[in-house]
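The complex appears here minus one protein chain, its other protein chains still in place.
So, chain A:
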Amino acid sequence: MNAPLAKEEAFLQFLLRMGDNTLILGHRVSEWCGHAPVLEEDIALANTALDMIGQTQMWLGLAAEVHGPGKSADDLAFLRDAWDFRNVLLVEVPNGDFGRTLMRQFLFDAWHSIQLGRLMKSSDERVAAIAEKASKEVAYHLERSADTVVGLGDGTEESHRRMQEALDYLWPYAGEMFQSDDVDAEMVKAGIAPDPASLREEYDVLVSRILNEATLTIPESRFAHKGGRTGAMHTEHLGHLLTQMQWLQRAYPGAKW
């Protein structure tokens, strides 16, 4: 049996999960910069990526504070290795085509918006304040990704096919966002964050409505890849992402500009 988690340690894990989700997805989305199919989408994706990096600064900034002296948000972002990351696997999978990137964004945004809505009522004022600020950005992200999923899903034969393939590929990664463990139990007890499982119903309603409008079919299997948010096992893609994201701080330790 595991020893009970200290509240501080659980709080740190919770903050890393929030911050790592936005950090890794923010980096993934930023990979589109200069490569999106049209200029307008290129700028929109860059805006979204920057919003998420901004949210990361807040979450990991608080995580560094909780962690204690000698750690900064930058240390957490650039000097941890793959096994220390606590993001869900969904956000680290490669972008694929534009459709898959937007489908992943939608599946994440839908969870993110519900999660932030709950966190705005957190017993921890700092968490509530971050959630409040982030929720406005995320409301827009969700509007945009949902619109695009509908536009492409209910679009041409080719765009429909690609979106259905994207959904089939990504759906098994959605379940991890709703898996609860000891960390979550501790956060629920402290009134800091909701039980992830309790978000599922609202998520399913929202996601079904949009995917239905997009004429896409949700796979029946509830099988869920897991291991990201606990850190037990990331996909092989995370390490590759980190070599890109962290190389500057690794090659030139402490470099600033």
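Simple rule for what comes next: a contact is a pair of C-beta atoms (placed from the backbone, for glycine too) under 8 Å apart; a residue touches a chain by one contact, two chains touch by 3 or more; residues count from 1.
The rule we apply is simple: contacts and distances are computed from a predicted model.
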Identify the UniProt protein name of the omitted chain, choosing among "Fe-S oxidoreductase", "Phenylacetic acid degradation protein PaaB", "ABC transporter ATP-binding protein" or "2-oxoisovalerate dehydrogenase subunit beta". "Phenylacetic acid degradation protein PaaB"
Which candidate, A:44, A:64 or A:149, sits in contact with the chain we can't see? A:44
Considering the whole complex, which of A:27, A:67, A:112 or A:144 touches the chain not shown? A:144
Positions on chain A where the hidden chain makes contact: 38-41, 43-44, 47, 140, 143-144, 147, 151
